[in-house]
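For this view, one protein chain was removed and the others were kept in their places.
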């Protein structure tokens, strides 16, 4: 394992120190438990949108803290959901009378730890709601599994609910909006290589030079199928097919297309894949009205990509376009 | 080799198609020769700042086309400088009476091709100036080499001259500004892994699992020294030492610190390294007033990082802060 | 020999040592079908229990229940992931069951084990056969109940033996809870890391009780 680190045990804490000093105008980092908080939190009269999860998916979530997006992010150890006391600390640091919305990616650990945190916060008289995002179409339904994973859709959900909170929507409305977004966003991912978790020291799986993992998550777990390497055209076609048949997305639908790098895939490849996805959607009469292309929800240095489709309407488009000022997403300010 | 591509020969063209459709509000792509042009070019009365070079360094340069930065970018094949006719096409598409500044990274190929293009454009009556950026302190002086390479400083140079052009500075002033920036910016890079050029199909060099390349460029060429892997603290200390002793940067200097990922290094590591660099600079009394952290000038999927230091004054800081609206850098708009 | 607060604390320290020794193994098990953190998570949690006990030393919390509660809250606040809340709940429920007893005897131990299992199932919703730590715990609790008349060491040894077998049984199962469930059939042939760590903790307790 080669990484730019000192000690696997201190990676997250040291990285947060760098994040804090690089973006002191937007956020601050509190230690023990580690949380990333908007520099101006709590913002009076506004719902605090809070998310978190294991580290190693940067810029998710800490890179999305700031005006128009997250009030706080709760980073766990690498690939490990944070503990309830950390989530609770984030709630307390950011939540006023308007309450808080917790965005929880659907993993057993995240769900359980955030659940406990929400109970703790409620016991302190705070109005805290939770939504669970589960947009990964690669996972079978929850009779057989822990349920669909929360992946790329999380980024869009955080942006859109953050914008709603920023314009002053009450908690009921922000929560309802979140459920609406979750209902109409779908993702699918692939991996070309495995990530190496610092404390594990070895790649999370072994792939031959002519194999890829289809239907991968963001934690280095193997995907639903190992297949021979495919051309970009074939690969993206399979991904688009998996997405549009799931919701389904159909002719005339307006969508946001989010083409995400898993970390190690360079932009030259990512834009190439994005172009293919746009073409395939156009062929189906699906109208791409907004797009996001880049490494926004990653799995350490894993090479691979994911596609996320969100069905848009005027409200969602407006909230997507609304000003945002975070380390990783910034416009309108 | 595993990549999300169809054919090594069409990688750049297909990738540009994706870039164009993803950012149609900001730029357009012209084919044959391939160039990336501001959507509103030529902008009357304003100097066109133009750059280009081999592809594989994305978001450089295409991702920096837009208001407040580049008027056009000229992408060559992967790691191959573009040809003079492509550069000339970019000049013609964007240059009016105010003239154009060509930002050339110091590589033999870039210098020769841009030189020819500048002559061709001059022959058409256009006022075209060139500056050559050579900020890489890893390279020995030019009696023994092709001269220092142009690396991370290029991003800062493009932003700052683009801002000057945007506010209406005349060509003489933009050119002088460029030379000033070049005079006070320095970079150093390291690699943990090698990139794989699509048409080569194999990693550009072999590194053992406990070795790194110190003093690397952005084209997969080996560095100045192969050393055993170092802790982040040691590695960043060596990099900072190489930078500050070169210009030199000293106590009381105000600087912009740019911590750049070579592509495959995840943000969690990059912020960790950034935090260390900030601390080491603070210990030397060097004042970091602005920072940029992320993958902005890359070498395909290579793992590694570079540090760039630019000495700031009020003018440079103001130009850095000025509005920019490009795919990869966006603020103030 | 009955179990006092001191002996329980010693057992927890022993478990921490065992988990530390198996950190790499648990990471590798989780790497195959999960996200490669279970060994790190458990080690962080149990090391934190030792630190928490050290911080009180030379004192020990007064009752076995208080020791268990300290362990539970430490696990909840230090482990994270799925294992943190599940182990934390198990320890918390056991601690509640122990009440204010100054010593834990066989029958109380068995009740506490049953409470722990119920806690894990209430929280994680896994049933036997889902290829989780529950597959180690269910047979462990049954074996303990059968041995309820014996002394604590014998009860824990029976539980640990059964947990070992139960953990082994996960190799042939298709996981339906937790991260391994995403793999479906592909997870077959792999030992569940949480079941393994459960067996390791019970074994450490059994050894400590001798």
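Order of writing sets the labels: A, B and C. Residues in every chain begin at 1.
Quick note on the criterion: a residue touches a chain if its C-beta (ideal position, glycine included) is under 8 Å from a C-beta of that chain, and two chains touch if they have at least 3 such contacts.
Predicted, not measured: the structure shown is a model, and the values here were computed from it.
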Thinking of the complex as a whole, which visible chains are touched by the chain that is not shown? B
Given B:180, B:199 or B:279, the correct residue touching the omitted chain is B:199
Looking at the full complex, which residue from B:51, B:67 or B:80 touches the chain that isn't shown here? B:80
Taking the full complex into account, what residues of chain B touch the chain not shown? 8, 33, 54, 76-85, 107-109, 112-113, 116, 138-140, 143-146, 149, 197, 199-200, 202, 204-205, 217, 219-222, 224
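Definition applied: only the chains that are shown with their structure count from here on.
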Of all chains present, which has the mean Cα position farthest from that of chain A? C
Distance in whole angstrom between the CA centres of chain A and chain B is 29
Counting in whole Å, what is the centre-to-centre distance of chain B and chain C, each centre being its mean C-alpha position? 54
